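The complex appears here without one of its protein chains, the remainder shown in place.
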Amino acid sequence: MRKTFLLVVAALAVAAAVGATAGARPAATPGVTAKSILLEGTYPLSGPASGYAPIPVGMGAYFSYANAKGGVNGRKINWKYEDDGYNPANTVQITHKFVEQDHAFAIVGGLGTEPQLAVRQYLNDNKVPQLFVATGATTFDRDYAQYPWTIGWQPDYEAEGAIYGKYVVANLPNAKIGVLYQNDDYGHDYLRGFKAGLRAAHQSQIVTAQAYDLSATTPPAVQMAKIKASGADTLVLFATPTPTIQAYVIGTKLGYKPANVITNSVSATDPFLTIAEKSGSNIVEGTISVGYLLDPSNPIYNKQPGMKLYRQIMAKYAPKANANDPLNLYGVAKAWNVVQVLKAAGPNLTRAGLMAVARKMNYSPGDKNANPFALPGVVTFTHNNFQYPISQVTLVKYVNHVFQPQGKLLAGRGALR
Amino acid sequence: MQTFFQTLTTGLADGSIYGSLALALVLIYKATEVINFAQGEMAMFTTYIAWALMGHGSSFEWWAFFATLGIAFVGGAALQQTVIRPLERASVLTAVMATIALLVILNGLAAWIWSPQLQFFPSPFPTSSWVIGGVHISKQDVGTFGVVMACVLVLWLFFRFTKLGLAMRAGALNPSAARLMGVRASWLLALGWGFAAALGAVSGMMVAPTVFLTPNMMQAVLIYAFAAAILGGLESPVGAIAGGLSLGVLLNMLGQYVHPVTSELQLPVALAILLVVLLIKPAGLFGRVVVKRV
Amino acid sequence: MPALLELSDVTARYGQVVALHGVSLTVADGEIVALLGANGAGKTTTLRAVSGTVRRTGDIVLGGKRLGRATPEAVARSGVAHVPEGRGIFAELTVWENMRMGGYTVRRPDFATVLGYFPWLQERRNQQAGTLSGGEQQMLALARAFLSRPRLLMLDEPSLGLAPIITREVFRVVTELNQKEGLAVLVVEQNAAVALAAAQRGYVLETGRVAVSGSAGELKSDDAVRTAYLGY
Partner (left out) sequence: MKRLGNPVALGVLVVAVIAAPFLFSNYRTYQLAFVGLYLVALLGLDILTGFTGQISLGHGAFMGIGAYTTTILVVDHGVRDLWTIPLGGLIAGVIGLAFGIPATRFAGPYLALATFAIPLAFIGLLKRFPHFTGGNVGKNLPQLKAEFGWHTSPSIWFYVVCWTVALVMLPLAFFIVRGRFGRAMRSVRDSEIAATANGISTAGVKTLAFGISAFYCGVAGSLYGIGITYVNPDTFPIDLSILLLVGIVLGGAGSLYGMLFGALFVEFIRISWGPALLNLFSKVHHIDTHAPGSGLVVYGVVLLLVLYAAPSGAAGLARFSFGSKTRIIRPRHPPGPPAKGENA
């Protein structure tokens, strides 16, 4: 009799102890004090997607740099992030903690389509900015009316797919195309954009489209064999890094030599393609992709002022990080944009004020305030019903182990100055 | 016809990986009646060690391959003596949870020490393939199959012909009788874990070139190794290898020729086969049903 | 003759159940000693106490070496061969593999001499031990025990499940090993008559204590022992 009684009392004591550490009382505007602005975000530091772990490190480096230069209107940025292991259930609980206990001013750069989908409604209900989500899923830009507190940042997958479609129409009008795409929203966004870019006339150029599931335990050998059998002379890869590299290697193993290979920008980074080449693939050379940021692993950008600034920041504020990893530069570039938007929102910061600024951004070379870490000429622009912050990209081609820019910037999303 | 042979060789290569890991599971189960859920992560961790020894994967070195086998052996034995032995008397639940704790720790440690980034792992075999009658047989597949089978053969010779190997087999069958003959039973359990860890290292190093080195690379392979071990019967080493090979070939054939088995259904299909086999033969194809006298 | 094995005030328990309450006995070099008693008297537990396969206290000395805290494998390596209840045969291994296990602790096991005593083992060498008859398995256990060149052989109810003529054959071989090879034997047996025929001395255990002890002749003539264990 007494033991169960003791057990329950002991358990409740533990619960009470846990409860005691309630958060601080919220100031006038949550997350903002005279001295600081609290920004928080969730990232996969463990589990299958932990490859993206460098992004928040890069953001932290830029925020430290900005703080050292006087911060934002006299306030220092307090940047905190936690591991959700790419499991939406964790993302939801951690985001509740950010909002209800830590009283963060804004949730910044949350990574992963599904995790951010899981918290979008909650953040909008509580009127907390879901700023610059780290996912290219089109819904985060397109559905701004339904979710006013949510805004994307990087070029969305559908727009990028459309650019590849336009490229094929312009340069490979009678190519036979074999597509390997991931059967989740990531792959579907790319494929939908690609077909839109091809427009009705060229749909028939796609001779086969093979789906691949990320949770599958064997490489896409079967799919690649079918693409080879279809006689496609142009291979299009819309998959995350691991299956993309495996596709390159299996292609060579099967003796498949497509004339052209187009690969989505997420997987077409120098480190990943080097791995494909080292693993013996001989169809990597000549890969077509797109880019919108400077590429630290590519020596041709070393002379750019943005690259010099990036290397200084990383050396000083994130010495242990690998500065050649494009994910770090992605973090720094996004953090730059966050600081610009915070400055523009003025000294009496409010969440609504922040979103208003983010809805009307215009950082362009013309006004001498373009994002220094983006490719020269890339504009960060949002206005009324055009809520695609970065929608310009430049075609790049992988020539002797380096992505060479090919011609001028292309606008993925309709008319743009 | 061409794709049939290609699928067959890939299937045999995959199968040899599942088989070697399944054999490692059987080695530990026969000696300690514990299913080692951390077998996959032990293989992954030792593969990272090999990667570090090979100058962060710059080029494949055979000396590093054998050095890793040695380290894996010692590491496996040490793990048994420190983590598993104190729980020898505990319940099956505690034993299962101990190996799961090991799984989580090793996974976290690998990401912590070597970063979760995708890494290249060199293969000892060229990625080109022989072309025989229009069929592309990848040298890597044949090499993988060869290396894994060679290691399994060495292990078989050890168990069959050496005194220590015989003692380990006897210890697994009847530990108390073996101790009465002067066999140090707890040493043998450590040896069992050592061999299992070394086998895991072999399968890890052979599969890394295709699935690339990440802290989670072995999780998928482990599930198929479980299926192979059960298919063959947890008691029989021969069954584990046969189970692995047949599963590898079956999955590749299904993927190639049966339309609805798209990539996400490969796993459920494999597990369905597993359940069906177990319903017919609860001790697996080669296992023997132990009649228990009270 | 100095005592080869000496137990003084040895107790043993299974969990909370105490099976031996202070047993003392000795086995001299080259002597056969019988351990008699009803079921549950503690005969098997005594052997287990010596071989360390049960939690025990008290002094156990073999040829001057204290074995009180030794593990089973250490006891085996110091010259004690214990053929346990049910003989401890590895059924799935072949006869010859069982034999090799017998010689596990010896650098060059003396198969020739053993085959002298058990010639039929030669042509059964590749047969699975499990397929041997009860008597043959007992003989294999004896051969295996002898291969480890022990100083003391402990047998736990060798007659269990054997026909009488087989039991006599087993004891004949045991006696032969004792005389020719000078092997001391401590044998636990239900069949008191056969045991006392072979043994020089004996002890009778009751509920974990030594009730009666003496030479084989004394025990055979002792009325209490006769009615209780010899049945006439």
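Residue numbering begins at 1 within each chain, and the chains themselves are lettered A, B and C in the order written.
As a working rule, contacts are C-beta pairs under 8 Å (C-beta built on N, C-alpha and C of every residue); 3 or more make two chains touch, one makes a residue touch a chain.
It should be emphasised that the depicted structure is a prediction, and the values quoted were computed from it without experimental measurement.
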For this session: Have a look at A:Asn90, A:Gln205 or A:Thr287 and name the one touching the chain we're not showing.
Result: A:Asn90
Seminar exercise, completed: Answer key for B:Phe73, B:Phe145 or B:Phe226 versus the chain not shown reads B:Phe226
For this session: Using the touch definition up top, pick the residue from B:Leu102, B:Leu166 or B:Leu247 that touches the left-out chain.
Result: B:Leu102
Problem set entry | Option from B:Leu87, B:Leu118, B:Val135 or B:Leu164 whose C-beta touches the chain left out | B:Leu87
Problem set entry | Touching residues (missing chain, whole complex) on chain A | 1-12, 14-16, 18-19, 22-23, 45-46, 50, 53, 56-57, 81-83, 85-90, 92-94, 96-97, 100-101, 113-114, 117-122, 125, 183-185, 213, 215, 320
Exercise. On chain B, what residues meet the omitted chain?
Worked result: 29, 33-35, 37, 83, 86-94, 96-98, 100-105, 107-112, 115-116, 172-176, 179, 185, 215, 223, 226-227, 229-230, 234, 262, 264-268, 271-272, 274-275, 278-279, 282-283, 289-290, 292, 294
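Throughout what follows, only the chains that are shown with their structure count from here on.
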Exercise. Minimal path length between chain A and chain C through chains that touch?
Worked result: 2
For this session: Taking each chain's centre as the mean of its C-alpha atoms, give the chain farthest from chain C.
Result: A
For this session: Just give me the whole-number Å value for how far the CA centre of chain A lies from that of chain C.
Result: 76
Problem set entry | Chain centre separation in whole Å, for chain B relative to chain A (CA means) | 36
Seminar exercise, completed: When centres are defined as mean Cα positions, the distance from chain B to chain C in whole Å is 43
Exercise. Residue numbers in chain B touching 2 or more other chains?
Worked result: none
Problem set entry | Parts of chain B lying in touch with chain A, wherever the complex brings them together | 3, 6-7, 10, 14, 107-108, 111, 115-120, 122-123, 126-129, 131, 136, 138, 140, 209-212, 214-216, 220-221, 223-224, 251-252, 255-256, 262-264, 266-267
Exercise. Tell me, which parts of chain C touch chain B in their complex?
Worked result: 51, 53, 71-73, 76-77, 81-82, 84, 88-93, 97, 100-102, 104-105, 144, 148
Exercise. For the complex, which residues does chain B have touching chain C?
Worked result: 163, 166-167, 169-170, 173-174, 176-185
